[in-house]
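Certain chains of the assembly are absent from this excerpt, and the rest are unmoved.
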Amino acid sequence: MDSGFEDLGFARLDTGRKERTGFPETVFCQGKEDSFLREIFKRLYEKNGEVLGTRASAAQFEVVKAVLPEVRYDAVSRLLTIQSEEKKQTGNIIVCSAGTADIPVAQEAAGTAEFFGCRVRRIFDAGVSGLHRLLAEESVLKAADCVIAVAGMEGALPSVIGGLVSVPVIAVPTSVGYGANFGGVAALLTMINSCANGVSVVNIDNGYGAGYIASQIKRLAERGNG
Amino acid sequence: MDSGFEDLGFARLDTGRKERTGFPETVFCQGKEDSFLREIFKRLYEKNGEVLGTRASAAQFEVVKAVLPEVRYDAVSRLLTIQSEEKKQTGNIIVCSAGTADIPVAQEAAGTAEFFGCRVRRIFDAGVSGLHRLLAEESVLKAADCVIAVAGMEGALPSVIGGLVSVPVIAVPTSVGYGANFGGVAALLTMINSCANGVSVVNIDNGYGAGYIASQIKRLAERGNG
Amino acid sequence: MDSGFEDLGFARLDTGRKERTGFPETVFCQGKEDSFLREIFKRLYEKNGEVLGTRASAAQFEVVKAVLPEVRYDAVSRLLTIQSEEKKQTGNIIVCSAGTADIPVAQEAAGTAEFFGCRVRRIFDAGVSGLHRLLAEESVLKAADCVIAVAGMEGALPSVIGGLVSVPVIAVPTSVGYGANFGGVAALLTMINSCANGVSVVNIDNGYGAGYIASQIKRLAERGNG
Amino acid sequence: MDSGFEDLGFARLDTGRKERTGFPETVFCQGKEDSFLREIFKRLYEKNGEVLGTRASAAQFEVVKAVLPEVRYDAVSRLLTIQSEEKKQTGNIIVCSAGTADIPVAQEAAGTAEFFGCRVRRIFDAGVSGLHRLLAEESVLKAADCVIAVAGMEGALPSVIGGLVSVPVIAVPTSVGYGANFGGVAALLTMINSCANGVSVVNIDNGYGAGYIASQIKRLAERGNG
């Protein structure tokens, strides 16, 4: 086994990841010191020619932009990206959110999938307390390669979608809500206990993780594994 | 305040309850000793001319039948009842369950409401993973005085119903499920965090409580308060 | 099924809700971006001629007032309302709170019920550690169509009221307290486990939800369902 | 410090406890092997002339009776006792239970206090859903040295009593209930969060502990500390 990493002391960059998994290492920006962040972005950009950072603050955007002016920032999803303009987006991923307050997480999922080459369609504010808003999109949903369902509060959306489609539903609980929602745990439990088939779950507010898995599935749907 | 109770030593029968609340005291049979149960049924029957017992075992049915031969037992709902044959059932309560395994709790709710004079319609196995099974009953649901929604697993049913009707939805989480359902807590949290209006919640497997509240609401719907 | 919603991109306004449920869609203001909030209020006002917003900040009040000068704000309940002056209030809803610190939630419940056309009577600071303060109102309580019982700390108030009245008690746990109250979870559990009949529960601090259900019940008490 | 204990290998009997605390060591029988139990009872009886065992099964009663025929067993409280007949009972401890199902724990508390020389008055089935059953005893409660309040379900009884009396209330949550009572945790939290003054709490179903503390308080009330 070749080393496959670069030791910066404070970080061991997984330079072999793209080869192993097909996607380069992503940077979880939240809580990273400025000097670390700057160095990590630079080395990954040199290595891979593109970088995706998640949970970045506006201040961190400035830190990175000072050394890599081509970096872009989306304040809603908090994604920090450097990539070639002409990246082609294919496939058909749908990101569906239950409420307006779930949009930041939904956008993180959508933006991640787009970074990894997916074509994404967004259906926002289609929660189960007004089902007709979702059912109006039934045929759209049925055509997807994969559906990402983002919901806080009671988190029932993935169960309903799971009953309508034939492809995997990636459920993302959000911390949206109050009282006995326990910062998203109630929605997480709802999704883990879903009576619908085809639903699997990622961590609370982990839009990135859902976008990553959707990208894996879309890649399989396009060309099979190998 | 007149005493309003009878002290049996092991129990203080709330003989004033019917006057205060409109319904006589109900007996929670589970765990009661045979001698206590027998005595309580006898005194309440003498006082009120009818008795409702919940969570009774088949053995407890035999204990009570030995002294009160007119008692009846329903093995699914585990209700033990003595009542006059001709009790009139009015109003329109719907009891809706998500799965087949939720039927015992749903029947406890339905049987309780019937004991308290309600006409009840049952819609069983109409969970959200196959929404068309519920939507087929939309007009029936809209005509109810009150809907009792019984669900285990992820417990999403009340949210969906809450979005369809204009009357209160009494949500009953059940302990049906496995793994991270925590004996019904997952369903309870789903219901408490419901994004739909008009949903309030009773304890896990508390079909009785839901049937009682539905009866109160139906009574108000029929004749107002007073 | 007609579409029944308006897609703003960031929100799918449930314009069919008033027809389905009898009450128009309410706006949960907390965390909504200013531009979203402004647009949602405008469209709902155009559609329904009245709007109720909950959990609004003083700053959000200013945002909405800039485009809809007729909006009003109550700083205690945090309700934001636009409605015709002459709305008639009927029925008899009682909102009872255990402590002074529970007043904001109690006022949210009361204000919501008033918005939906209820006449409301308030009984504040009548917790169980000085029972005489509650028992002094026993005859008032007995005359209600529905009682909303708001309590933090140990949350015992609904059980006591449930034993006194013949109508539904909507229990609202609040996050008032400290230590092992777990932000209201202790009160929620107390209420869910209530030994009194007729008690159902909404989420912690969800005064709005309780006011909504009380309005449904009052409507049924006045004219039956239909 | 003299050794103050006897090492049996499997147990270090705290023979100095009576001197330190005024009461001899009690035996928690549950789960003890027969041979251990027999030996422990014998040695404590030799040392102290009396023994109290808690949570004993009927089978354990037989085990001890085989070597100590004077032992007595109460099947409800599960107390196993050897004591001189003429033990004088003084003071005024009240044991109050919320429901009939709480009686075993309440009897453990009462029996323990009696073993330690207290006069005990029992008020059973006086829960808060029918307050008049408790208020009828208000003057009796006010005369106590200490009140033990035993309750399962939502556990509201100690708060109500705490508001009525001037002496300490020892609250004992019981595991009676179902669903979200979590084996007594809901009642425990209610009691720990009590808004009434003078309420302190022992473990779920720990009638023994409450009876012990009541005995300490009664002893102080009779002769002060010393």
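Quick notes on this one:
When the chains are written out, they are named A, B, C and D in that same order, and each has its own residue count from 1.
As a working rule, contacts are C-beta pairs under 8 Å (C-beta built on N, C-alpha and C of every residue); 3 or more make two chains touch, one makes a residue touch a chain.
If you're wondering where the values come from, they're calculated on a predicted model, not measured in any experiment.
Of the identical chains in this model, 4 are shown in place, and the full complex in the file is built from 8 copies.
Throughout what follows, only the chains that are shown with their structure count from here on.
The set of chains touching subunit A and also touching subunit B is given as C. Comparing mean CA positions across the assembly, the chain most remote from subunit B is A. Because subunit B and subunit D share one sequence, their contact can be compared position by position; here under half of the interface residue numbers appear on both sides.
Subunit A maps onto subunit C through a rotation of 90°, based on Cα atoms and reported in steps of 5. In this assembly, the C-alpha centroid of subunit C lies 44 Å from the C-alpha centroid of subunit D. Taking each chain's centre as the average of its CA atoms, subunit A and subunit D sit 57 Å apart. Residue positions of subunit C touching 2 or more other chains, listed in rising order: 163-164, 185, 188, 192-193, 197, 203.
If you draw each protein chain as a dot and join the dots that touch, the picture is not a line, a loop, a star, or fully joined; it has some other shape. Inter-chain contacts occur between A-B, A-C, B-C, B-D, C-D. Taken together, the subunit B residues at the contact with subunit C in this complex read 20-23, 26, 92, 142-146, 163-168, 170, 188, 192-193, 197-203, 209-210, 212-213, 216-217, 220-222, 224-226.
Every residue of subunit A that touches subunit B in the complex is listed here, in rising order: 98-99, 127-131, 135, 153-156, 159-160, 162-164, 177, 179-182, 185-187, 189-197. Within the complex formed with subunit C, the residues of subunit A that make contact are 100-101, 103, 124-126, 129-130, 132-133, 135-136, 176, 178-181.
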